[in-house]
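One structure coming up, written as structure tokens, with questions to follow.
For subunit A:
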Amino acid sequence: MRSLLQALSIARKDLTVELRTKESLNAAIAFSVVMLLLFSFAFDPAADVTREIAAGLLWIVFAFSGALIFNRAFVRELPNDCLDVLLSSPISPASLLLGKAAAIFVLLLFLEAISLVVFGVFYNLRWWLRPIELALVCILASWGISILGAVFGALTVNLRLRELMLPVIIYPILIPLLIAAVELTDTLFRNQPLSPDQLLWGRLLVVFDVVFTALALALAEAILVN
Partner candidate 1 sequence: MFDAIQIDQLWKFYGDYAAVRDFTLSVPEDACCALIGRNGAGKTTLLRVLAGLSRFDRGTVRLFGEPPRKQTTRRQIGFLGHGIGVYEDLTARENLYFFARIAGLKTNSSLIDSSLERVGLARVSGMPVRQFSRGMHQRLALARAFLHSPKILVLDEPFTALDDHAIAALTELLHEARKAGATILISTHQLREALTIASHVALIENGRLRFSGERTPEMLEDPALLYRMNLE
Partner candidate 2 sequence: MLLSAMDTRNFTFMFYGFLAAWLIVLIYIVSLARRGARLKKELEQVRNLVSSKHP
């Protein structure tokens, strides 16, 4: 209970700083709009083809511009050696990781909401037909991205090449999550009900979240304490 509260303090602190500086959020939103624009050159926005690949496009945008958010999560603690202070204070590394993931999660959901609106306008796509299911998919998939973003942000925070290493190691690991999210989102965009087959993908998302959250909490100490 106490560690959850501590995680909450971390998340709140991160969000306060982010709201004040908007350093990663602005960049991430700008980047996602640019990506959506670029895709419109690559594929004809009016064609049925676009509708076919819409879900895939969108999740690529989320995953890539999300990187600008989770990249900052631990880098933010580097100036003035704040990470050292946090690690020597009576907060468990697991709570620290959880708090970081929670802050990334909130920012990521915000980014997704904005991208969806932009996407709907640019590509004339009616994405709001199944709002509750879509929200659920976004929440499940974004949590997976957030917890892995926090873990690998922590893992690479002390490296010289962290900006290069982070995408190289995180995207292969995100593949199953992205496949599942794309499959589900695609069905929802078509306004079809989720078949039992599709629910299998939902279950994959849940398993992904549970497995990696558990691993993250178990390995937090090993990752963060030298």
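As a selection rule, all candidates are chains of the complex that A comes from, given by their letters.
Basically, contacts are C-beta pairs under 8 Å (C-beta built on N, C-alpha and C of every residue); 3 or more make two chains touch, one makes a residue touch a chain; residues count from 1.
What you see is a predicted model, and the numbers here were worked out from it, not measured in a lab.
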Here the complex member from 1 or 2 that touches subunit A is candidate 1
Note: in the complex, subunit A contacts candidate 1 through residues 2, 5-6, 9-10, 13, 16-17, 20-21, 79-82, 84-92, 221, 225-226
